[in-house]
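For reference, the structure I am asking about is given below.
Complex shown without one protein chain; remaining protein chains in place.
After this line comes subunit A, so read on.
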Amino acid sequence: MMILTIAVRNLLHRPLRSITSWLLLTCASGMLALLLLVQAQAGRQFEQNVAGIDMVLGAKGSPLQLILSSVYHIDAPTGNIPLREAQPWMQHPMVRAAIPLSLGDSYQGFRIVGTTPDYIRHYGGQMAQGRMFRHSMEAVLGSAVAARYHLGIGDRFNGMHGLGAEGHVHEGHPYTVSGILAPAGNVLDQVILTSLNSVWDIHDHHHQEEEEHHTEAGEPASDSARQVTAVLLQFRNPMAQLQLPRWINTHTRLQAAVPAIEVNRLLSLMGSGIQLLRLIGWLLMALAACSIFFMLLQSLQERRYELALLRSLGAGRARLLALVLTEAALLGVAGIAGGYLLSRGILAALQPGLAQQFHYVLQHWWQPGAGEAGIALLVLLVCLLAALLPGIRAFRLNISKTLSHA
């Protein structure tokens, strides 16, 4: 207890030096914690949303883009495909389930997804209020959408053409909220769901009114010319995974993308960036360790009279060693706490942007992750290691010599 008090006083007595070491430790441990968090969060989100989807069918283009747009609702869609061309695959004997999606409209940055109730079931959505959409122009809101705009059952809103902030508003075709979903912890929270018919109806009407959109969806509306943006498919057996995508990509005008492959590719792209950041984190950590080492060494050099004095007052050598180690450990603990707050602060600052741009709400981000215990332990270990040499010098101090050279 006495040692702890002296250690705290010593650190506070030389605030500039202590703060420098603390800041370095905070930055290093905060950075490493942040990287761990981002990686864990990104991995979890990506895996949760891809669960159970074996293949995505869509228009030709970048397979990654197709996955991002249809599964994660982040990138722009690759284009539309005629429903009748997709239908043979949706009814293929190797396919267990197929969910068509029609994208392209949004409301205040949240995407409107034309689909079937199967989509909500697939992501485990539960109705919090109201009921599933039954008729055209009825919509079910994800929990985050409803919360953000305080929409309730029976409220009406106008969809907007396009996915950006600016776009043509579909005046005169308001959606009516029929249901609101309970938070599902996945992409479902961030979208507005409606029937395929709603999207088709809006755009049929739209094409009659506005000539310029002909190029986009060309043909007049009829059942045979219905279009969808993508189809999410689930296979009956793994064999299909090997055969179907390749066959579709070589022999049809459609594109088949496998989410597992694309997500892995994306994570490995992100990985190299994270690797670099991690390297910087480790460098900071090494710098912090050096700083503590020199700080303790220098301050002990200045304080060697104090240490000799403590010995002459009756403190044993073990106590002096304990004092030096305690000072380092205190800095370490302060650094761990600072790093925790720093990483959470950065996440909290990023959160609104992430929610807006990527439709992701980080989950349980304030909780210490398993990896963070490792970081904390490491920081403490680094501090103690840096203090070991100065501590040993204190342990072996020649008191008589030190005191007579006053």
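Note that contacts are C-beta pairs under 8 Å (C-beta built on N, C-alpha and C of every residue); 3 or more make two chains touch, one makes a residue touch a chain; residues count from 1.
We adopt the following convention: contacts and distances are computed from a predicted model.
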One chain isn't displayed here; going by UniProt, is it "Glutaconate CoA-transferase subunit A", "Putative ABC transport system ATP-binding protein", "MoxR family ATPase" or "Cytochrome c1"?
-> "Putative ABC transport system ATP-binding protein"
Subunit A residues touching the chain left out here are 2, 6, 9-10, 12-13, 303, 305-306, 308-318, 399-401, 403-404, 406
